[in-house]
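Missing here is one protein chain; the remaining ones are kept as they sit in the complex.
Chain naming follows the written order as A and B, and within any one chain the residues start at number 1.
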Amino acid sequence: MSIMGTRVLRTEDPRLLTGGGVYVDDLRLPELTWAAFATFVRSPMAHALITGIDAAAARDLPGVVAVITAADLPAAKGPTSEPLLAADRVRYVGEAVALVLTEERYQGEDAAELVSVDYEPLTPVPAVGAALRDEVLLFPASESNVVQTGTAGNCDDASFAGCDVVIERTIVNQRVAPVPLEGRAGAASWADGRLTVWCSTQNAQIARDTIARKLGLDSEIIRVVAPDVGGGFGAKVGIDRDVVCVAAAAHRTGRPVRWSEARSENLLGMVHGRAQQQSYKIGGTRDGHILAYHLDIVQDAGGYPRVGASLPSLTAQMATGVYDIPDVGADYRSVVTNTTPVAAYRGVGRPEATAAIERAVDDFAAEIGMDPAQVRRRNLVAPEKFPFTTPTGAVYDTGEYAAALDKVLAAVGYAGLRAEQARRRERGDTLQLGLGLSCYVEITAGDATDGETARLVVDGSGSATVYTGSSAQGQGHHTAWAMLVQDELGIPMDRVTVIHGDTDAIPVAVGTYGSRSLQLGGTAVYKAAAEVKDKARRVAAGMIEASEADLELDLGRGAWQVRGDPATGLSWAQVAQQAGPDGLTADVEFKASQPTFPFGAHVSVVEVDTETGKATLLRHVTVDDAGNIVNPVLTEGQRHGGIAQGAAQALLEEVRYDDDGNPLTSTLADYAAITADVLPSFELITMETPTNVNPLGVKGIGEAGTIGSTPAVQNAVIDAVSYLGVRHIDMPATPERVWAAIGEARAEQ
Amino acid sequence: MKVSIRVNGAEVVADVEDRLLLAHFVREVAGLTATNIGCDTTSCGACTVLLDGESVKSCTVLAAQADGREITTIEGLAGPDGQWHPVQRAFHAEHGLQCGFCTPGMVMATVSLLAENPDPTEEQVRVGLEGNLCRCTGYHNIVRAVLAAAREGQGGAAPAARAQPERQAS
Partner (left out) sequence: MIPASFEYQRAGSADEALVLAAEAGEDAKFLAGGHSLLPLMKLRFAVPEMLIDIGRLQELSYIRDEGDVIAVGALTRHHDLEHSGLLARELPLLACAAGCVGDPQVRHLGTIGGSLAHGDPASDLPAVVLALDAMLVIRGPSGSREVGAGEFFAGLFETALQPGELLTEIRIPKPAAPGWSFQKFTKRAIDWAIVGVALQGQQVALVNMASTPMRAAGVEQALAAGASAEQAAAHAAEGTNPVSDINASAAYREHLARVLVGRALAEARDRG
């Protein structure tokens, strides 16, 4: 029986549960024995000129190996590029200005305190509104703080002409912090003309190339190793400038250097996510048909334009969601502000798209007095329309949107809950029930044509080693890839070793982001296994002196034999030995023709205390369809984690700055990362609509849970108090925000 | 100052800075790196160990405060023959970990929770883990793991200290 689709516990666990994972700060390698500890000096100013750095007192402190400033490092290349260390100007609180190297870890902060930096304050521009006025430019060489613009779709004013109802609203998709439990970390050693960098990264190969570019080195002399990584969520794509700085310090001083950031550094220095202001305009008929939808986006890019500046292009591309709306358009501007740079965080532009349209659809439903589930049903893309090209340029491969909605509504008991809601409203209960829907589609492996690599080796002992381009931070790739090998070759999982994240072992790869790993990396493993199988068949045929057509691979025994004649069986070890000293190998680079589009529907049930405004998440039910499921255990784990981060944005989390750009949420005491006590257990419904884009029929699940959950939770909170006249509450829907919304609505009546 | 702390049954004696945090004592003096540090405001719980059998956040304890006392980390949970503790078994069986960074602290917090409340409700588990953050799992399977360990009925027993020679750390 095939192992595919069965529940298999993780091969990664035993090590993690006994000796613990080995993250960067745990490395105890000979190369790092003499490593100096790195501590950054960071700007306390949001916007300032640096007029002087005096490190004399720091350098005099016993144990200080070096104090490095921008003058010691290669300069930034482009006009809006980030320097490794701020040279003449800082653009956000937390930007690194100097790097102190000490013999002992505990000397680091002592020394950093002694580095004296003179700042000449500039007017801070922490908010997009002020930044857009271009009165104060973050990059004086540029004409504007707007660093990127774009447009998509076919929607203009005329599109709304035939609408009975048109609603416009400006909403916020707030800035959040990724908060992986392990922050940024890196260690570097320069020895024998090679630079080795251990980095908490999702993409060792990209990190290598970035280091090469920023330090002006040949990438061939650089080795990057990703050890265990304590969570990434997009925030550890490639390599952060602070880690490149650590590598530069090692290169420059000839001394190995190691760094792992404190959490308060992380909340300022690791990229933030989301941070869009959105204005939607939605129009349709009174019987519930949506005719036009336009989304205007102002993206807060933070102090330097990174991936964040481009996020809204993905938002624009996915703006239409699961709906068959004739006219859809999006426009965006990305603007720099004196805040932490924004980049990828679970969903990367797509949660923003879904949150906007799902809010807009509920808004429209409220306006025409129709149940939000019914409005959705009326507008979903019908199954026979796939592949479906949207007005904003996405081509959805497969989808069963109505089926997903029906399943989730049945599972939650929608009609019964609406009845209960009605009863509570009738009674005027303090605790009101809210139901929130979200139907979503999302794009995974957006860079499908960049593909992924896999090398598979079956050696003379009959064991298999997979060298995968994918790079896990907890997703369970090793388990899944071992399953693929076992399923294809009959080599048991416990004889399959998976290696990732080492550029010496795997020089060519893209790595993990955008929920690409299973469909690209997994397919590459599958194809490599198929190739090994073909090679083995040829070799075995020669050994048995039979024709290839007469041979079969007995998967249960892992043996090559003449069909139906086990006595002729050859083990993988025997065949591999016969193949040659390198055993049986295959190198595959799999490029898919296009991305895939998982989809789903979430229903959130919340209870709102109308006296305090506090919303409690009672139930969260989801359908998340990412095609064929390789291992339900892993898929469920991704869905759970995604739901939690999505609910966190809807209810609790927000990065905040004051008017001068001073961060207000720079510790975990102030940034309300979601905890177990505010979440329920989730109810997951299984649905598999395969894709034909790859032979496994799989799409990506890593971000779907987050994309689907945020709007459902937000909609539920608003739904709970909509009978009081509330039409919208911005995220996070904190108790005070809900209370204030109730008060405003009551005042209007 | 000199401290002597029994870590997973083995005496670790060292001369340390007065300000050395217990978390760093465990990681760097005792050389046990499973226990991780995830924050600087006593919020995340990744550094949770047992101090005389009770969960504490080792980042907010001085090594000096633990002098002469007993520390248990996840590395000390398995039995002398390597047999897993029920909580380790449950976390594996219920897929209660993904990246693994919060896991040692989460497991030790669980051991302590079950020692004090061997048959908790789901709500008690969720509130009982209020001091432990996880970013990967959404807590769903962690809660299942704790309840599974409770069901196994032995989740609360603190592991027997193993007799090991005193080790001088430099």
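Note that in this section a contact is a pair of C-beta atoms (placed from the backbone, for glycine too) under 8 Å apart; a residue touches a chain by one contact, two chains touch by 3 or more.
Being a predicted model, the structure only gives us computed values, none of them experimental.
When the missing chain is restored to the complex, the residue among B:Arg6, B:Arg27 or B:Lys57 that touches it is B:Lys57.
Interface note for the absent chain: among A:Ala672, A:Ile685, A:Leu724 or A:Ala745, the touching residue is A:Ala672. Of the options A:Gly108, A:Pro372, A:Gly446 or A:Gly627, the residue whose C-beta touches the omitted chain is A:Gly108. Although one chain is hidden here, its contacts on chain B can still be listed: residues 1, 17-19, 21, 37, 40-43, 45, 48, 51, 54-57, 59-62, 64-65, 109, 112-113, 116, 127-128, 130-132. Residues 105-106, 108-110, 113, 262-264, 611-612, 614, 652, 656, 664-665, 667, 670, 672, 674-675, 677-678, 734-736, 739-740 are the ones on chain A that touch the missing chain.
Keep this in mind: only the chains that are shown with their structure count from here on.
One simple way to say how far apart two chains are is to compare their mean CA positions; for chain A and chain B this gives 29 Å. Those residues of chain A that touch chain B in the shared complex are 9-10, 12-14, 16-23, 25-26, 28, 105-106, 178-183, 228-231, 233, 262-264, 473-476, 633-634, 636-637, 640-645, 667-669, 673, 675-677, 679, 681-682. The residues of chain B lying in touch with chain A in their complex are 17, 19-20, 24, 27-28, 31-41, 43-44, 46, 74-75, 77-78, 84, 88, 91-93, 95, 97-104, 107, 122, 125-127, 129-130, 132-144.
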